[in-house]
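Every protein chain except one is present and positioned as in the full complex.
Coming up: chain A.
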Amino acid sequence: MKRVFVAILAACAALTTGAPASAATLDTVKARGSLNCGTNGQLPGFAMPDAQGVWTGFDVELCRAVAAAIFNDPSKVKFVALTAKDRFTALQAGDVDVLIRNTTWTLSRDTQLGLNATSTYYYDGQGFIVRKSLKLNSALELNDAAVCVQQGTTTELNLSDYFRANKMRLKSVTFATLDEALKAYDTGRCDAYTTDASQLYSVRLKLARPDEHVVLPEIISKEPFAAFVRHGDDQWFDIVRWVVFAMLNAEEFGITKANIDEQAKSDNPEIKRLLGTEGNFGEALGLTKDWVVRIVKLVGNYGEVFERTIGQNTPLKISRGQNALWTKGGLHYAPPVR
């Protein structure tokens, strides 16, 4: 009995002392020697291990870019595959240092979860895929349709909103993972499957007969994908956000993996500041002067990563569209380095 009591007291003491104010994430990552990056694990083009077990995809390359900036080595990343439902809990609990998992930036996710979205790295929107045999031309013809959807996503909520706004009746069937939802659609349980447009194309490739399905033209929502970090570590927030900005700026100035060494000799003051030959911007972030050189040399600029993972020469064949730079009619507009 006495021993029990002592144990309880000890437990009380342990609980009340509370967790120490969490150490700076950058220091933790450096001490560990690798970055823990939360990504999708089932999404071709964005994040998925290939047949050899090597992680590939757009989100994956962004994780590697952060590692390159910190360690000068893009391979120092441990990828953690997370489902839509579990992703935020994993970041909150500290299982991952950063979440880069086709995750939409919304007000509630920014304010209620103890997390912060750093910046939009990909502009997406939600769409529908249906069987060609239904001969549909528009999502507005989906009244009464059964739609398969994945839970814990903005997709699930947008779907209800869209049908409600257009006075259509919806029969949604909700699953925990992409593969289950997609399989149900493929077996004919649903008339349509809905998700972010970028994913519709990769998802289509997973169907038994991809040619028998079409993507409807409507985009029913705004899905700005952002990297998320825990609230309260401003330095880490800045690093993740500026890694993406650096990649966009590099593309804007035409700095590529191939020409980075010549560009480092450039006289253009903007390029000099970006590549660290003038000023001390990298160190202000907690990184090194040559942080952008590391990123571009080891991973590439934004456009290079885009083309390599989801661009025209990949199975996904996504065009730049809204994801072009502002100078080319797109939405990406990174703040200047000065």
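Just so it is clear, a residue touches a chain if its C-beta (ideal position, glycine included) is under 8 Å from a C-beta of that chain, and two chains touch if they have at least 3 such contacts; residues count from 1.
In this text, contacts and distances are computed from a predicted model.
J.: Which one, "ABC transporter permease subunit", "DRTGG domain-containing protein", "Carbon monoxide dehydrogenase large chain" or "Pyridine nucleotide-disulfide oxidoreductase", is the UniProt name for the chain you do not see?
T.: Missing chain, UniProt protein name: "ABC transporter permease subunit".
J.: In the full complex, which of A:Asp191, A:Glu223 or A:Asp238 touches the chain missing from this view?
T.: Per the contact definition at the top, the residue touching the missing chain is A:Asp191.
J.: Tell me, which residues in chain A touch the chain that this view leaves out?
T.: Against the left-out chain, chain A lists 1, 4-5, 8-9, 11-12, 15-16, 18-19, 84-85, 88-89, 92, 108-109, 111-114, 134, 142-146, 148, 151-152, 156-157, 159-161, 163-164, 169-176, 180-181, 183-184, 187-189, 191, 230-232.
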